[in-house]
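Every protein chain of the complex appears in place save one, which is left out.
Order of writing sets the labels: A and B. Residues in every chain begin at 1.
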């Protein structure tokens, strides 16, 4: 929907600097934007990009230092402004399903909130409940007694097994599986007897799960994804794991059974954490780190097996010099032989 | 369903020690259980947990050493007892589909066994067969001529392509794909020409496949998952791989094309095995191990590139001391210079 720059500024309680008559009909990256498009910078450290953008206006934080020959809207928080503006400029950007499609199969005693949307071929099993304004795309499966909160968006082809608890404002991307059985066997004479997995999964408010994520149900008790934690694509969360609030788990990482991860932990891509460990609050692990023991809060980790990053860097630097070290030791040995004579 | 402890003891041929009148209506972990719940320990090495549990009874192995002020049921095999008790205390725990839903699409010449369950929107292509008592959840696809044995459970959103052979008592979790094309191309002048993948996949009896597992069909001949092998979530099995019986493959591991893996091999999480290798029986590889050559039976492997674990441990310990080694060599060099003078 087309809006004048000055009207957008008013809508987001921003301060317009420059001419507000430009018509805005799109949003784009500051490097990619053209005429009629609005761009954003999230921090004044990117302010030099304002000079070269072809956008018709830029939303900026209030601490911009220089002045530019470009209409700006100054706001307290450009990322919040960004989300608000998308909703008025591009209201139909994401074509969420609307209403309840006649092909859905909903158990009689399922509890459906107000204003929900169920796309074609959605299945809701008995005892399940869906909170107000929640949207389920086609081919989603919601198992028996599973509760999904309000204002959630579940994309196509998501499987949520029985007895799972999902909070409000949770986003789950396609292909993801919540509540599959934990990987547990009792080995008897070299054969593996399945240990029933009787627990549940709890996904707290404001969690986002990427595509093709797998979160196993607990053996007993629960697997927990803490409030506000964001999980990228193809991540594995094993049974009985607890992830604290506000973690960021990058793609293809995996956390093994019963490990407790604190709050605001950040894992790079392809990180692995072994089972039954405690990872403290605010721990950060670089990509591909392999964590095989517990670490206290605020440790920054890298490498395999994981070490505090300063130690890891020393070791990696040393390793790079190893071939030369061998030469130096050989030279010492020769010298010693000579001296010995 | 509620049962008295003494009736449960009788049902599983266990020996009741203590008062058998307590009513049991649930099952839980020994640390989590409360009044009315039954707990289990699988080995006497956990017997100290009996002292602190709030469970109304505990199922234990017969070699318990101490006595406890808590009703116990002694059995030969607590894990088998556990599975049996679940079926009487929590008979509807897993709400498997029942019967054949009217929305399923089954080819006329498909062969459906007795007492099978096909959830909504299941598709069975022509020439396929489903064995007695097998359950398919919604959105499962069974390709042309694929045979699925008896007593299998296939969870929602599983794709089983054409010409796949699946044994009895196989469990497949959601999002898994069996029989996708192997990754094979013939490169001609820097472009890649697809090599048709004409083979099949054979999944033997008692296999369990986790969520979002991918098992590619062979180029010719077959990809094989041996009897009783258990595969965790997000594992990749490439074309023409053979996995022997009773392997355990943890999450996010991958096995490259044409590699032959023996029986009872155990791979930790995120292990990779290169193509065309032979991995002997009872090999164990720690998490994140990268295996680039063949290893004989019973080797325990770790690290990248994989080494026998004793060697890997020596190397990893040495690496940790590398920065100090550089100092020691520098000190030696200084000393030699001095002596040389």
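What we mean here is this: contacts are C-beta pairs under 8 Å (C-beta built on N, C-alpha and C of every residue); 3 or more make two chains touch, one makes a residue touch a chain.
It should be emphasised that the depicted structure is a prediction, and the values quoted were computed from it without experimental measurement.
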{"item": "Selected residue (touches chain absent from view) among B:11, B:46 or B:183", "value": "B:183"}
{"item": "Contacting the left-out chain in the complete assembly, out of A:56, A:134 or A:157", "value": "A:157"}
{"item": "Touch criterion as defined above, residue of A:3, A:173 or A:217 at the omitted chain", "value": "A:173"}
{"item": "Contact footprint on chain A, counting only the chain that is left out", "value": "27-29, 32-33, 42, 77, 79-80, 82-83, 86, 90, 93-95, 101, 103, 119-121, 137-139, 155-157, 171, 173-175, 206, 208, 210-212, 228, 230, 232-234, 246, 248, 250-252, 263-264, 269-270, 287-288, 303-304, 316, 319-320, 322-323, 325-326, 329, 332-333, 336, 339-340"}
{"item": "Where the missing chain touches chain B, by residue", "value": "105, 121, 123, 125-126, 139, 141, 143-144, 157, 159, 161-162, 175-177, 180-181, 183, 185-186, 188, 190-196, 198, 212, 214, 216, 219-221, 234, 236, 238, 252, 254, 256, 270, 272, 274, 290, 292, 304-305, 307, 311, 314-315, 318-319, 321-322, 325, 328-329, 332, 335-336, 339"}
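As a convention for this text, only the chains that are shown with their structure count from here on.
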{"item": "Chain centre separation in whole Å, for chain B relative to chain A (CA means)", "value": "26"}
